[in-house]
Every structure is written in structure tokens, then in C-alpha cells.
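Excluded from the complex is one protein chain; the other protein chains are retained at their positions.
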Amino acid sequence: MTKTDPGRFFEDYRLGQVIRHAVPRTVAEGERALYHALYPARHALYSSDEFATNCGLEGSPMDDLLAFHVVFGKTVPDVSLNAVANLGYAQGRWLAPVWPGDTLRSESQVIGLKQNSNGTSGVVWVRTQGLNQMDEPVLDYVRWVMVRKRDADAPAPETVVPDLAPVVAPGDLVIPEGLDFSDYDFDLAGEPHRWGDYQIGEKIDHVDGVTIEEAEHMLATRLWQNTAKVHFDATNRDDGRRLIYGGHVISMARALSFNGLANAQMIVALNAGAHANPCFAGDTVRAWSEVLDKADTDAPGVGAIRLRLVATKGDSAALALKDNEGRYLPEVLLDLDCWALMPE
Amino acid sequence: MTKTDPGRFFEDYRLGQVIRHAVPRTVAEGERALYHALYPARHALYSSDEFATNCGLEGSPMDDLLAFHVVFGKTVPDVSLNAVANLGYAQGRWLAPVWPGDTLRSESQVIGLKQNSNGTSGVVWVRTQGLNQMDEPVLDYVRWVMVRKRDADAPAPETVVPDLAPVVAPGDLVIPEGLDFSDYDFDLAGEPHRWGDYQIGEKIDHVDGVTIEEAEHMLATRLWQNTAKVHFDATNRDDGRRLIYGGHVISMARALSFNGLANAQMIVALNAGAHANPCFAGDTVRAWSEVLDKADTDAPGVGAIRLRLVATKGDSAALALKDNEGRYLPEVLLDLDCWALMPE
Partner (left out) sequence: MTKTDPGRFFEDYRLGQVIRHAVPRTVAEGERALYHALYPARHALYSSDEFATNCGLEGSPMDDLLAFHVVFGKTVPDVSLNAVANLGYAQGRWLAPVWPGDTLRSESQVIGLKQNSNGTSGVVWVRTQGLNQMDEPVLDYVRWVMVRKRDADAPAPETVVPDLAPVVAPGDLVIPEGLDFSDYDFDLAGEPHRWGDYQIGEKIDHVDGVTIEEAEHMLATRLWQNTAKVHFDATNRDDGRRLIYGGHVISMARALSFNGLANAQMIVALNAGAHANPCFAGDTVRAWSEVLDKADTDAPGVGAIRLRLVATKGDSAALALKDNEGRYLPEVLLDLDCWALMPE
């Protein structure tokens, strides 16, 4: 009997099944420092305890995307080890800040199954929850992946496609307890632009570019305990390159978006996301954003802004996303739709 | 008078000599996070304070190998700066967990000397102890290295070869105070295999591979304050590559062994070890293990398992170690013999 884990295949998933993912993780000042070394992260709320305290929090929380990566990484051995493609995200919400010293674990429930017509693979929808050491949920999102079948002759499950809202409704956004932007310090945050300064439809070119090295994305992906072989094993490809974890591109783009969106401090919802094209070492990642929507919140001085965050490799001067036939342009790496919180 | 340290030569060692190694080091959450970024480390006891507490510990200790590297690194300027070869390890035991915030220092005693027949070098055996800020030993091991002589005409010392047991006896293993695997959570640990599921002689292919970059092994080796020039200075070799610190390969192999040995939680003894072939950036490291022995312990639910941990570069499908003449196969990087603790 082999003791190594071959990962789950399509026929191993059952509707309603709950998977307790392995390897809980305590995150602290070390992970925070590494996040700042791996990405050009400058949002003040995640950089300074003082700034965060002045915004009503008990200190600087761990970066929202750091929490996402840790929660996501745990699901990889159970959900995407045999995945052909990571198809999408929906209904993602950050439910509570993660503080240094918190321990995170993940659970996923299978909420949809659909065998592909060719019979060799199928789509699995899971709702994943990140939980802290008090078993409080800190993050909740739906993800769907295409997974290979072990045995093409295994019977197809009943098709269940979950009904997923395209956008998290503003009223469903969870504002961290105590958050208050009334005394927000725009000088220290780095830009003067308030929530009211952004127009729906406005596009922002974040200008800066970062060329990625193999060592960097592997350090990051390991840090999130994401074990997918394609990110680490150069013998998987003839050219010796390793496919970069899509989440690395998310964090890179988010950090680059500081330049123009320095005050989009907290990400509170992930409405949708597509990894449009693969990213490899040597690519120079740039980013641009589009304001998709705005909404008020009940928290003092806090507005919500819905942003499309796009990562590209190479030139993004046109700020274009898709071609005439609706296909992502070859230079587009990421198309992420999220809600962030901003001082009004 | 030059103020830089040329390192000790063979004739500088005296039997019984005690060397207090320089540069004590406080290790904390930052070193832990870096360990997770540098290696695909997933053993739950070192990842989660909650998991460790549930196993009777006061929190998650620093990884056993992190403690080893820090203790070992301090010995390099005094023991192996002029070493021709790192010949072996014996009788290594972890004596107490290292906690975040602990400060480690190292001391070595010369326990053996044997000049080589050619008169230009000799073998030095040292017993090295790692001590914490309370001067409590946390680690103890014997290591022997071949060291150049400064002056070939220096007289040979009396030959003393220490009598070293090939294996730490199970009764001599030190189980961390309070360790209790009675309520061990196999879901969170990542695999269902218990101590009783492993058979002596069983081999486990850990399947995954990691291709190593120059930046990664240098970050690691610096973190352990290991100053050996060969790891950092590309001008040492015509091909511009740097020899990778053998301990980097140990940690990589140990982390890869999670896949099949997720429950081999703590390393408590290092019986023997050989760096069979050099490792360089670009090599893809894989690992396999062989169960060499098993023993019960007095701690509740805790069994000991003796493992041969082998790291290879390239294909290790055959899980073979040596050729017909007893020489290590060219793809074998590491042959490590250790005791680990596992839930029964």
C-alpha cells in the first residue's frame, strides 16, 4: 500500500462532502515581514500598528491576501492536486481580520459537481472556509476547478451546478469591528485620493513593473504551504520553467496597485477571478484597475469600492482586457473583481 | 598582524580542547516563517501552536532541523573553514525543544584526532552541544571532518579515534516533556498512517521534487550564519556555481518526506549521515525513506521510528542507494539515519 497521497480524482468527490484540510498554521510577524519582502506591499494599514490603531483596529492585521493564500494553500492537496484548471472564484468574503499569532485552518464543502462530456474529467465546486483558533470563520469563498477522473468508466454523478451570485452585495460586506476612517492620515497613507474622488468606469494605470524570479515565487508558494508540483519541479516542463502560483500574481498586482489606489486599504470581498494566462519567471508584471462600482457602508468614514484588478505581463498601456471575440488578450495574467474599503 | 580569521588547521586542535563558538543567536517567529518559505515544511507540530498544544507542548517549537542548522552554523568558522570534507555524524540527540525567543550558542569538544598517512591533513572528531539561554543543552552530536594542515611538517598528534555507537539506543532518546499523542488529530496532520502501519524494511517514495535556485540556498545558509565560502562565492568555481550547504539538502528532503511520513513529527536522534554527492542550483531534489527500526517509548501514544532519509537529484524511482561495490550512486545526495516520533 502506498503511503503517499495521490490526491483526489473527480469520482472521489460527493455532493455535500466536508473536507477538513490538513496542516493548521500559526501566522505571525515572520509571515508579515516575508509578505513585504515578496511583494512591494505598502498599504499603511498592513504596514504600521500605529496607523491601524488610528483606524480603530487593535493593531495591524495580517494582509488580507496573506490570509487568503494560507487558507487556499491548505486546500490544494485535497482539491487541486489533480486539477486540470482553476476555473473561477465567487462569493468570497473576508469575515474577520487575522492577527499575528492566529492559527488558521481550512474546511471545504463540495457544493457542485458536473462531469465533462468527454467523460475523462469534471468540474468540482467547493465552498472553502478559513477558520482561526477560536473556530471563527475569517474567510469564505467558492472556487471551482476541473479535475481529472482516475477511471474514465466511473459513473457520472448527478449534475449540480450551484447558483452563484456574480457579485457580493454591498450589504453583505463584513466591515472589521471598530474600523473608523474619520481620522485617516492621508499623508502617511501615501495618496490624497478619497472614495469620492473615484468615478465608476475610471481606469488607473499603476505604472510600475516587477520582473519575477524563480526563487521568489517558490519562496512565496511554499510559505502558503501550497504543494502543487508545477510550481516547484523544473523537470515538469521541457523549458525548465515553473508555472507561477496564480495567487503570487494576485498579490503582486494588488501591491503594485498602491500607486493610484493607496487608500483602497482592505479587501473585503472577492466577487470573481480568472487567471487568464500563465505567468513564468522572467515575466515583468504590471497592473491596472477599473472602478466597477461604489457603495457606502455603516462604518464611520468608510466607503466600499468595487475594483477590477488586472495583472499583465509586458506592456499594459492600452489597459485592454479582451479581444473582439471576448478572449483574454495574451498579455493579461489576471482579472480579479473585488470590493475594497476606502476613506470617504 | 592580520585581523581576519584564517580558520583552524589540523595542528591547531588538541584532544579535550573545548571551543566556545561565536555569535549566539536569538531565534523567533521570523526564523520560523523563513523556514516555511525555504522548505516545503508541513509537519503540523511545527506549523501550528494549536496542534502542538494538543500534543501536550506549550506551543509550536522551532523545527528540529532549524535548531540543528543554527547550532551547526556556529561551528563552521572553528571546525570546518579549512575542511576538505565533512565525513560523518553520530550520536546526535535533540535534548529539549527550542522555543521562539530562545537564544542558542554552541560549544564543541575535540574528542578524536587522526593524521592522514599523507601528512597533509587529518581527521578531527568534535562533540558539539547546542545550549539555550539557560545553558541547558538542546542538541548534542558528534561530527568528524577532514581538515588541512597549515604546515605539513607539524608533528602528528597521538591518534585517538572515538568509539561511536552506530545508532542511538531507543532507551537514550529524549522525549520532549509533556509530549502526548493520545488525542492526535490525523486529519489536521495530513495523513492517516500510524506508527503501527509502518513495517521495518518498507520504502516510501516521497514523489515530489523541488528545483533549487542559488538565491534560496544562500538565504538559508546565511540564516544559519554558516560562513563557508563555497556556498556564497561564485568565483570559487569555474562554472560560477556555489556548492549547496549539505544541511539545505537535509531540510529539503525532510520537508519532502511529509508526503508519506506526515506523522513522523519530531526528529529526536541523528544516528548517522553522509553527504554522498554535491548539490548545485538547478538540481531537482527528491526524497525517499526506508523504515530501519521501530521502538516504543514511555510517552503516551508516542512511538519511535528509525528512518533512512535519502535525498536524490533527478530520478529516484529505483529507490537505490549504492552500486555493487558499495559506492553511493551518483544521483544520491544524502543518506541520513535518524529517529523520529510518531503517534501509535
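Order of writing sets the labels: A and B. Residues in every chain begin at 1.
Going forward, contacts are C-beta pairs under 8 Å (C-beta built on N, C-alpha and C of every residue); 3 or more make two chains touch, one makes a residue touch a chain.
Quick caveat, the model's predicted, so the values are computed rather than measured.
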Sole residue of A:Ala67, A:Ala96, A:Val142 or A:Ile204 that reaches the chain not shown, by the stated touch rule: A:Ile204
Candidate in contact with the missing chain, chosen from A:Thr26, A:Ser47, A:Asn271 or A:Thr297: A:Ser47
Residue numbers in chain A that touch the chain omitted from display: 28-34, 36-42, 44, 47-51, 60, 187-191, 193, 197, 204-211, 213-216, 219, 259-262, 282, 284, 314
Chain B residues that touch the omitted chain in the full complex: 2-5, 20, 22-26, 28-31, 33-34, 77, 100-101, 103, 105, 133, 213-216, 218-220, 222-223, 225, 227, 229, 232-235, 240, 242
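The rule is simple: only the chains that are shown with their structure count from here on.
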Separation of mean Cα positions, chain B and chain A [Å, integer]: 36
